[in-house]
Structure formats: C-alpha cells, structure tokens
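Only one protein chain is missing; all other protein chains are in place.
Letters A, B and C name the chains as they come in the text, with residue numbers starting at 1 for each one.
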Amino acid sequence: MIRSLSGTAEDQKLEDVQSKVDTRRIAIQKTGVKGLRYPLHFQDKSGIAQATIASIDMYVGLPETVKGTHMSRFVEIMEAYNQALSVEKIGDLLQSIATRLDANSAFIEIRFPYFIKKAAPVSGVESMMDYEVEIKGDFKDGQTQISLRTVIPVTSLCPCSKEISAYGAHNQRSHVTIQARKKESAEIVWVEELIQLAEDCASCELYGLLKRPDEKYVTEKAYDNPKFVEDMVRDLAHALNEDVRIASYVIESENFESIHNHSAYAKIEATKE
Amino acid sequence: MIRSLSGTAEDQKLEDVQSKVDTRRIAIQKTGVKGLRYPLHFQDKSGIAQATIASIDMYVGLPETVKGTHMSRFVEIMEAYNQALSVEKIGDLLQSIATRLDANSAFIEIRFPYFIKKAAPVSGVESMMDYEVEIKGDFKDGQTQISLRTVIPVTSLCPCSKEISAYGAHNQRSHVTIQARKKESAEIVWVEELIQLAEDCASCELYGLLKRPDEKYVTEKAYDNPKFVEDMVRDLAHALNEDVRIASYVIESENFESIHNHSAYAKIEATKE
Amino acid sequence: MIRSLSGTAEDQKLEDVQSKVDTRRIAIQKTGVKGLRYPLHFQDKSGIAQATIASIDMYVGLPETVKGTHMSRFVEIMEAYNQALSVEKIGDLLQSIATRLDANSAFIEIRFPYFIKKAAPVSGVESMMDYEVEIKGDFKDGQTQISLRTVIPVTSLCPCSKEISAYGAHNQRSHVTIQARKKESAEIVWVEELIQLAEDCASCELYGLLKRPDEKYVTEKAYDNPKFVEDMVRDLAHALNEDVRIASYVIESENFESIHNHSAYAKIEATKE
Partner (left out) sequence: MIRSLSGTAEDQKLEDVQSKVDTRRIAIQKTGVKGLRYPLHFQDKSGIAQATIASIDMYVGLPETVKGTHMSRFVEIMEAYNQALSVEKIGDLLQSIATRLDANSAFIEIRFPYFIKKAAPVSGVESMMDYEVEIKGDFKDGQTQISLRTVIPVTSLCPCSKEISAYGAHNQRSHVTIQARKKESAEIVWVEELIQLAEDCASCELYGLLKRPDEKYVTEKAYDNPKFVEDMVRDLAHALNEDVRIASYVIESENFESIHNHSAYAKIEATKE
C-alpha cells in the first residue's frame, strides 16, 4: 500500500487509485503508517540533543469522500525532518502532516528510549539509566494537544510485608507510567522532570551502576520507605496536582510482585482544567 | 503486596495495613491485580465450552479514605470461579468483585486465544484457526458495560499495486481488530459473529490448513477482491452500522506491508446511541 | 506456501511444484511450519490431562534433490492428533512426521503454559501457578532425543545486600530455566519434578494466592535463604547431578534486579554421559 507522491511525469501515467471518490459515506478518524522505525535526536531540559531510535505512528483523518490517504508522504515527512526533535516542535510536525496530506486532522505518536546519566547515591560513580518516552500529538478542529508519556522503572517495597514480618520485606521492580498534558499557556514540562517526580514517589529509584556502599544505601532507603502500589500513584497524583503547569494526567504503577507471578496495579486519571 | 483475607484467628494477630485510614484525600479509579494467568472454559455461540488460558486484570475503585485494596481477594474470586465463562456471565463476576472487595466500582479484562474449526474452501479439509479475544467489563455508578474485542488475522491485497502492475499485486497478513458493545436491551453479539464480519471485509480469510485447490482459490479470491486498509475498516463499519444490536464500536486494521518494514493502519470509532 | 496433499483427482490437475527436482545440491537441515497454535491436552505425573494452548514448530530435513517440503502435511498431523500429549508420546509424533513427510529426520518443539495447584505455606489456601513448558524432540540418524524445558518463576534475595545492610535486603522475581534430557534407559522425568527442583533452589517459591500469615512466611523464608544468581544455578546443578535419570542439562537463572533496570544472569551446561 503505497500511495506515492504524484507530480512526476512517470507517476501520472499510473492511475492514482487513492484519489478516487469513495461512495460508502464513512469518514475515517485515523489512517496512516504505524511502527515506522527512524533514528532521531531528542532534546530535553539540558538542551543537548540525544541520539535515539524511535518507533513512529503518523495518521490523518480521511473525509468520507476520499478513498485512501497517500501513505508514502508520511515517510517523506520523516525523511525530510532533519532537526532535533523536542516536545516544542511537535506542533510544527503536525502542521506539516496536515498540509502535506491535505487533511483537517493529524496525529503522531513517537516512542523511543531516553537515557539519563545518574550518579550513584554514595560513591558518586556515574552510569546511564534508560526510560521509555512517548510523545503524542493530536491536531483536530484547529486545536493542538500534546502529551508526554514516560515509563519509569523503580523499586517498591511492601509496607504490609515489612509490618508483619520479623525481618525483611518483599520488594520488586515496578513500572510507574506518567502521561501528562500541560496547560496551553504554561511553560514546558520536561521528560526529566516527570522522571524525577516518579522516582521521588517510589521506595527507591534504580541505577545502572552501584558499588557496595550504594547497595547498602538503596537497600536501607527502600526498607525505610515502604509503599503500596496505591501509595505510589497517590503520592505522584499529589505532586502533579501541585504542579500548576499540568492540565491533565493519567498515572499508573505496575509492581512485578516478587512473591507472585502476576502484578499489582493502580491507576489515577485527573483533569484539572 | 498481598492484602490477605482477614477473619481467621491467625490473620487477626497480623496488622491489616491496607485497612488503615488514608489522609491524602485522593481516590484511585482502578487498583487490583494485572496479568494473572488462569485456565478457563469459554462458551460462545455453539454453547460448547472451549478450554483456554486467560490473562486477567481485575480492579476496583478505591475511595480516598482507604489505604489499600485486598489484592488476594481478586485471586480468590478466580479460584472459586468454576463455571464456564461467557460474555453473559461477566456481569455476575463484576458483582462478585464489587461485593467481595467492598467497592462501588469493579473492572475486569480477560484476554485469551479462541479457536474456530474451519473447512478449507474447496477441499473441505478441516483445521483450527486461532483468534485473540478480550472481554472487558466495567461496573461503575450502578451501571454495567461489557465490550468484546477480537483480533482477526486476514489477507489484504493492495488495489493500487494490482491496478498499476502488469501482473501480480502485493498482499500480506493484516490484523483486523473489532471492539464492540451491544445495546443493553439487544440480544447477545457472539465472538464468532464478529470474526465472520471481519473475514467478510478482507481480501481473503486465513486457514490453518489448505490443499493445492484451496491455495488456488484463496490466491485468486484475494486478487479478485483488493482492499486498502481504509476499505477494510469502512466495509466493516458499514456492517456494524447495519447490525441493530451494536451500540458502539472501535475498529482497526493493521497491514504488515510486504513491501515495507512498517504497517499501514486505519481506525474508525462510532457510537450509535 | 502450502504444498498440499496430493492424491485427489482435483489435486493432480495442479502441478506439484514442491516435488520438482532441485539442482543446487544443498540439503536443508530443517524446514516446516513455525508458530502454529493449537489446543492440546498435556499429561504429566498426576496422569490427568490438562487442557492448554500450545505454540508448535514442526520440521523435517530435506535432501538436496527435493525442491520443497509439503507444509500442509504438518498441520494435518496435528489436526489428526487427538490424544493427550505427554513426553512419552513425542517419539511417536516424530515418527508420524518422518513417515508422512517421507523424511529421514524430524523435529518438533511444543511450548505451552502449564498450571500446578499449590497450597499456601501457612493458611493452606489453594491457587494456580503458571509455568512455561517446552518439549523438544529430535529424530535424526535413526535416533530420538527428547528434552524438557521449563521456566520457573521464583524469588531471589541478594546475600550481599543482606550482609552489608543494617536492615532489609533487595529481592526480586527471577526466571530459572531448566532444559534436561534423560538417559534413554532411565525412567521418565516429569515437568513437576523439574519445577520442584528449581523452587527448592530459590530463596523462596511463588504462589498465586497468599494470605497475611503466608506473606509473613515467604518474606522471612526469603530473608533466611539469600541466594546469588550463581548460587541458584549451582544448587540446581548439584541436584541434577545427583539425579541418576538425567543425561544432560542446561540451567539458567535471570534475576530481574529490583535495584537496576537490567538482569543478573548465570548459566551451567553439563553432559553426564
């Protein structure tokens, strides 16, 4: 399914099946390409563009009269996109899609791993931690909405297990997910800020590299700071409620329980406007 | 994170941390267990219960005054559930969750592979085809909403490729997804009916086993019946619009393009009520 | 790619491309179908056949003179296979493949979830635990080799973290994998026996359902029983070395570290014959 760019002489000899009139009278909310992998540079709070590999979905709305969209144009847009991506530039990218595809609505979802260099809490040794980031942009009815989603792996230690046991407490890796949208007039909310908020709400944060004094520190910190899955999302909701820039959010935590083969899970959604 | 059943003498000696009062004043929309695997029997149109393996998420809403839910009770409910599951019984299961967890809202998502025995189109040889099914039930504000979701793998053959090429046409496996909710008063909508609708909208349906005359048939049928990703969702939307039992639906098609390393995609959502 | 059964009149009109002579002079070690999903009944130590859903790979060796194998025959074999599968029956299944495909070698890999009903350690409440099982059978040079592979999720608690910390110790879910082949003359080795061996070598085993007294028990048991990833594979190697039925094994443990976003891993392979 290609739907290539018309315009060249050679193209015009081949019929443009996509541009035919459709008679079923059913509009399509989203049509386009999904799972396109592309190398990108992403720029966050530090201002330094970080090289990463993205998986990209790009869609437009299709009116009921048009048979098909021109799939190849989406790829052309990414191919021509030679700037460092940042949350601020998503609006322009949505406009390019709408214009190039001659559409009234445009949608983009870009997922990629993002790295932060962290210092271990005692030794100070540095290492990389990886996070999954997703930027989601919708342009519809003349309005643009951009949201940021990050999965932050952390440690959770069970308060019940700590309370009832003579010693020890089960703990595990958990995935905290924040999807947040800022108020239109507010200053930008950075990926690194969302990560910081989530790590502050966990029993302890994770590190790529820890030496023995660090391992002692993180073990004791988690034990001093037990959290149910509900506690983590509530503390995080509280922090997001306090942040005046945030218009709405969905937060989740999934704890990969170390005593079961299933997860404990909690979710809070809120719109502040 | 266990949150076990209180009641036994031994239990009462161990403090019930979950039942403590929470002072953060933040309610949680969903908390519970995720990714619990359980063997189940599922009963569809034929009335015969088919053995399968499900992955189950079960949640309740938690008021702002309660610290944590009792995670182990969700598993007890599944453990006690010894009936063949069907879409009709989801309402009862939601009630059990709400009652057992002392909650005002309850949510369940059950995903499992489902098999249909199909006869090859010419030879008539029989084989199994597998489909992913998800049943989703929400009980909230005294109301129960149940929706059915099925992923139906099919063949799509590109109309543009057929039109412009002297011979041949690229085709590929596609995943058509239907999520549908029936009107409360309407008769049940069966999984097998949704599968049939999706297969009828594709270039051709898939089979587990085909002999040479069948392979000739499906090759020619797909070539005679080219469909863009947009055509498949539109034809399917048309069919669901005609079905008076359906209250709302979300339909998607993802074509794993055989000429690219990404997918073509289309989505239509509609609420008829 | 179908390669259907010849024999019917209709079939014979369509040329059997697969049976043509190949002139490249390159034999193929394995060719067949991969990722075929089928419902199965699997029978282990208890003698009771458990319904499950398998993903099946079936291959034959192809001599250098033959162009292609008959892919549809593999599916026909599974379709006709209406017995409860057990490790003992894999030899027959391999013979069926070799005969039906007219091949000198045959290979099968069958993967499926398997459930064991476990009683919680203190309360005795019962629940299901799920394990991934793979049966692998090779028939080659007149000899049949069957091996059994199981992934057993367990808890591991870090001895270093326990030793150096004033309180607590990080622990996490780990996946212990055993692939074992028995001596030809030896009695059968059951899946449930391998699971038991792995669970005995962990800091603690997992359960589907635990009440508070059970949570106290598993927390303290793991703390009393700290294990490095190396300890778990060594203890397991020791146990398999002691078992006279076992001819060879590959054991692995992957600990999904609760203080890092990567795993700790260890592997031991041994052939005793």
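In this text, a residue touches a chain if its C-beta (ideal position, glycine included) is under 8 Å from a C-beta of that chain, and two chains touch if they have at least 3 such contacts.
Being a predicted model, the structure only gives us computed values, none of them experimental.
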item: Residue in contact with the excluded chain [from A:111, A:162 or A:216]; value: A:216
item: Touching the absent chain when the full complex is considered, from B:218, B:247 or B:266; value: B:218
item: In subunit A, positions touching the absent partner; value: 2, 4-6, 8, 10-11, 14, 16, 36-39, 50-53, 72, 75-76, 79, 113, 115, 122-123, 125-128, 130, 208-216
item: Subunit B residues that touch the omitted chain in the full complex; value: 129-130, 153, 155, 157-158, 160-161, 164-173, 204, 206-208, 210, 212, 215-216, 218-220, 222-223, 256-262
item: Interface residues of subunit C (partner: the chain not displayed); value: 1-3, 14-15, 17-18, 22, 24, 26-37, 57, 59, 62, 67-69, 71, 75, 158-161, 163-164, 228-231, 233-235, 237-238, 241, 254-255, 257, 259, 261-269
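Everything below uses one rule, namely that only the chains that are shown with their structure count from here on.
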item: Length of the shortest touching-chain route, subunit B through to subunit C; value: 1
item: Central chain (by mean CA position); value: B
item: Chain centre separation in whole Å, for subunit C relative to subunit B (CA means); value: 28
item: Length of the line joining the C-alpha centres of subunit A and subunit C, rounded to whole Å; value: 35
item: Computed distance of Cα centres, subunit B from subunit A, in Å; value: 25
item: Multi-partner residues of subunit B (each touching 2 or more other chains); value: 2, 14, 36-37
